[in-house]
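A single protein chain has been removed from this complex, and every other one stays in its place.
Chain IDs A, B and C follow the sequence of writing; residue 1 opens each chain.
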Amino acid sequence: MTPNASLPTPTQAADSLCAIGRRFHARGWVLGTSGNFSVVTCRDPLRLSITASSLDKGSLEASHILDVDDACAVHGGHGNPSAETLLHFEIVRRRGAGAVLHTHSIWGTLLSDSHGLDGGLTIEGYEMLKGLDGVRTHEHREWVPIVSNDQDMTRLARIVGGTLDRHPDVHGILLQRHGLYTWGTSLAEAVRHIEILEFLFETIGRTATYRQYRSRGGQHGIAQGS
Amino acid sequence: MTPNASLPTPTQAADSLCAIGRRFHARGWVLGTSGNFSVVTCRDPLRLSITASSLDKGSLEASHILDVDDACAVHGGHGNPSAETLLHFEIVRRRGAGAVLHTHSIWGTLLSDSHGLDGGLTIEGYEMLKGLDGVRTHEHREWVPIVSNDQDMTRLARIVGGTLDRHPDVHGILLQRHGLYTWGTSLAEAVRHIEILEFLFETIGRTATYRQYRSRGGQHGIAQGS
Amino acid sequence: MTPNASLPTPTQAADSLCAIGRRFHARGWVLGTSGNFSVVTCRDPLRLSITASSLDKGSLEASHILDVDDACAVHGGHGNPSAETLLHFEIVRRRGAGAVLHTHSIWGTLLSDSHGLDGGLTIEGYEMLKGLDGVRTHEHREWVPIVSNDQDMTRLARIVGGTLDRHPDVHGILLQRHGLYTWGTSLAEAVRHIEILEFLFETIGRTATYRQYRSRGGQHGIAQGS
Partner (left out) sequence: MTPNASLPTPTQAADSLCAIGRRFHARGWVLGTSGNFSVVTCRDPLRLSITASSLDKGSLEASHILDVDDACAVHGGHGNPSAETLLHFEIVRRRGAGAVLHTHSIWGTLLSDSHGLDGGLTIEGYEMLKGLDGVRTHEHREWVPIVSNDQDMTRLARIVGGTLDRHPDVHGILLQRHGLYTWGTSLAEAVRHIEILEFLFETIGRTATYRQYRSRGGQHGIAQGS
């Protein structure tokens, strides 16, 4: 990831995050008031534009996007920063990210639950992996760490930070029975990473079910007279 | 749930319910003429704005929303109140709700059918549960009662009322092979509860199928050479 | 079904059918150039407004809707009537229908294939059944006949006609590995029947898969530590 000199203004960031909210809500990735999104608008001192807590992400307005500093003080926008703002800052600092996105999809929840005891899951051999930053071939093995969910955000941020340090190559982290965090140099890259990882989660989940069938010698498509 | 002093007018309620109809119809939660929605517009005497019977919820107009009193007499709007209006009043009275929403999704129908003999289902350990009113941690155990379906609405309303009294903490009720009732202090809270419970129904349903695979020692994602 | 005195004009019918095409295409029920839709615009002599052959149903224009008589002669619109026009006339005559709709969904194709040897499938006990014309309770048993697919439309129309006569209470017919035909007094009723039957097909299909899990003693939703 290379530093991005041209950061968006808080106004540009707010418009972009509202559009992303509508887009992800339509796909069912941020139902209820789940999910949160942030963009770096200044590096020094560090400032984030981030979605306020407890909002329907499908009907965000610009005033719902908070301008916060790294002590979580709010300098613009209406509402309160969610406790998960700490996770966003942790990821921005450890990865030099320009944007952090958190979704809460059915397939991400399912896999983070069923593979939680393994501490993560491996995704390997898919062309779609090439859309992840720095990946050049489908012959790539991506490890997605799964971290236990925790309501103590200071503790959870520390654990996520440690996980990022131990796994410098990962592109996303799943919180167990909670959802996905991913990031990018730019907001566009973070959106791309969300789409790719959510695609791969659903593909892996459905493939496992399909292979059950195959492993019992099933045939398909040749279906004459039922 | 705290009483909400600022109730919507019938006109505001009608616009909101039409928008919810389009939104839920797009997700496939109110196909055919299924589903019904209500909002409290006056507490004393009690008045509801509620969808008229037998309408396509994806193309509601303001005139399709009835202004009804608690004897089901219609004071505004065109059409007839559905028999299920009794259930809405029952929930409003027992819970002090400001809005009641009823959806009819595939996953709600599936779970209410397959778990009907258990009298309900437990949902536990999901971050998404925190979006339910009063829930503060994912370490929450939500019981969703399942009540047998019945065309005698007076009897069904009495049974639903008794279920609400016996389970003061529940956030929704499933009618068997029929669908979900949930509610909220405000319409926004009731919409949030619908999205959360429908998300959790689909997650539970898909997870069960996926775990079948896992319980037979299946591996995933490592898929070289098929 | 009662005769409907106020039939739409061909112009009204064309606008309605174009809108239905966009709606069903969005749901994935008429992909490729599959599906066809008709409305009766005159009873004596019988005249149908019907979608022309081989068109993308998601981008229909009014000129794509043909005004045809019961000898399949075209009196308005551009294009050719599909061979399946014979089926529409057969259903209109035998049922006195005012509209006939044919969709081609994944779940309809799946069930019509897997249950073809049974000659049909039973759907029973669902509240959603009450949306079918004349059904008053969820304790209804709906038989959906499945007819073998055939490229000889004269022969297929005769077989469909015979099936309608032998089963006077059915609300729809599946053609094997092909799709659903349903109808209604009005176009609105036919759309309602499509949404209800497609909902029930998907519900039945998913429930069968879910029950596999249950029948092996599976538990759900209680998912601590994976």
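Throughout what follows, contacts are C-beta pairs under 8 Å (C-beta built on N, C-alpha and C of every residue); 3 or more make two chains touch, one makes a residue touch a chain.
Predicted, not measured: the structure shown is a model, and the values here were computed from it.
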{"item": "Contact partner of the left-out chain, one of C:G125, C:P145 or C:G161", "value": "C:G125"}
{"item": "Residue, one of A:M128, A:M153 or A:V170, that touches the chain absent here", "value": "A:M128"}
{"item": "Interface with the unshown chain - residue positions in subunit A", "value": "27, 125-128, 131, 136-139, 188, 191-192, 195-196, 198-199, 202-203, 206-207, 209-214, 216, 218, 220-224"}
{"item": "Residues belonging to subunit C that touch the chain removed from view", "value": "28, 31-34, 56, 104, 106-107, 109-110, 113-114, 121-125, 149, 151, 175, 177-179, 204-205, 207-209, 211-212"}
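In this section, only the chains that are shown with their structure count from here on.
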{"item": "Averaged-CA centre spacing for the pair subunit C and subunit A, given as whole angstrom", "value": "41"}
{"item": "Sequence positions of subunit C contacting 2 or more other chains", "value": "223"}
